[in-house]
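This is the structure I have questions about; it appears just below.
Excluded from the complex is one protein chain; the other protein chains are retained at their positions.
Our next item is chain A:
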Amino acid sequence: MATPRVEPLAREVPIDEVRSRLEAILEISNDGILVVSLDGTILAWNRAAEQIYGYRADQIVGKPLTTLVPPDRLHELSEIYPGVARGGVIDQFETVRVRRDGVHIEVSLSIMPIRDRNGRVTSALIIMRDITAAQLALQEAAQSSEKLSDRERMLKRALVALRESHERAKSAQLQLVQAAKLESIGRLAAGVAHEVKNPLAVILFAVDYLAESIPNPDGNIQVALTDAREAVGRADSVIRGLLDFSTATELSPSEQDVNKLVRRSLQLVRHSLTKSHVFAVEEMEEGLPSAMLDRNKIEQVFVNLMINAIDAMPTGGTLIVRTRRDRLTVMGSDVGVRKTDRFQVGQSVIVVEIEDTGTGIDETARPRLFDPFFTTKPPGKGTGLGLAVCKTIVALHGGTIRIGNKEGGGGARATVVLHGIRSKEGQSDGEGAGPTRR
């Protein structure tokens, strides 16, 4: 603290008046003011000091300053006062002192030397302020601030939890809607199947009977019989699709080699490949982890995707079937770090890709590809249930399926991502994922 500037007293002011002025300042001050001799004896004591410490002037003047200092703070005296005696000033030193009733109070002290006419330090002036209330307020403010920070953190956590819960609720709602759709389609399918399959069976038997009963059918009769048989087949495939779609929720998973399933599916579509002049190319990564899959249902998915690819190349082309192991490194709509995410970041997965060299998919059709009864095939060729069934089956296995055009064009690519359970060396990939029986 800088030494306060005091106007030089006019010579003509009498000494009594000066004393009176000083005493007035001492008495009116809200800060405790005391004067201490260099040996530590209290020499002067104002009204504010009396209020702070509880001692009247006649009770404390002449007593040692240590009366006001708690035992554990006595060392401060030897640290502070020698400096003051040498002319040093202490500004707003915060410490603890003892009231007359023994209560400890927090005070802020400013100390400056008092000099005689020759400039020699004779005593020290101490101005003290009770800061207990201020300190308490500060502590309370700090505690409030801490509480506020805690609440803010809690609110942030609650917000995150709320968002997650909202996401889960949204996803559960979508699943419920999908389940309700499946259930109603299932009920519809069972009813339609029974009502339609019987008449279809009658028509088929009648056609068979006519075919055997007409001794030498001419060409037109043969065409009529063949058309009737094919019409029954088409109607049956719609019903079959409906039934498959509605029963896609039942899985019988077992440990499977994905490459084997893909190769067997290729065998099943060999006839279609030959008929459409489509050449098949296998790009299989060997040593893939095995997977918990319902063999028949996953084969149904692969066959469906292969048939779609072949149908997209009516004048011939190349069907590329690729399998590989992939490690997921980028977060996405199905990849995250939460347990509820379909795949975890860092997880190793099995990827199956089925590509064609056809004209690709119309961008306007892409969002609806997996909708039941949506088809881009000519009438009588597709039921519009194939991809809907595929999606349901893959989703039940905890996997994903997406279809899009190849980068740079020149055909479409269907990508199926499945959980692997074990590497060929018998080491667990640690995902612990896979389908659950439903």
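One rule holds in what follows: contacts are C-beta pairs under 8 Å (C-beta built on N, C-alpha and C of every residue); 3 or more make two chains touch, one makes a residue touch a chain; residues count from 1.
Quick note on the criterion: contacts and distances are computed from a predicted model.
Enquirer: The chain dropped from view, which UniProt name applies: "Cell shape-determining protein MreC", "Integral membrane protein", "Response regulator" or "Oligopeptide ABC transporter (ATP-binding protein)"?
Expert: Protein name of the absent chain (UniProt record): "Response regulator".
Enquirer: Give the residue, chosen from A:58, A:72, A:101 or A:212, that touches the chain omitted from the document.
Expert: Of the candidates A:58, A:72, A:101 or A:212, A:212 is in touch with the missing chain.
Enquirer: Thinking of the whole complex, not just what is shown, which of A:13, A:74 or A:201 touches the missing chain?
Expert: Checking the options A:13, A:74 or A:201, the one contacting the hidden chain is A:201.
Enquirer: Can you work out which residue in A:31, A:50, A:76 or A:236 touches the chain that's missing from view?
Expert: That would be A:236, which touches the missing chain.
Enquirer: With the missing chain put back, which residues of chain A would touch it? List them for me.
Expert: Interface with the chain not displayed, on the chain A side: 190, 193-194, 196-206, 208-209, 212-213, 232, 236, 239-240, 243-244, 247, 296, 300.
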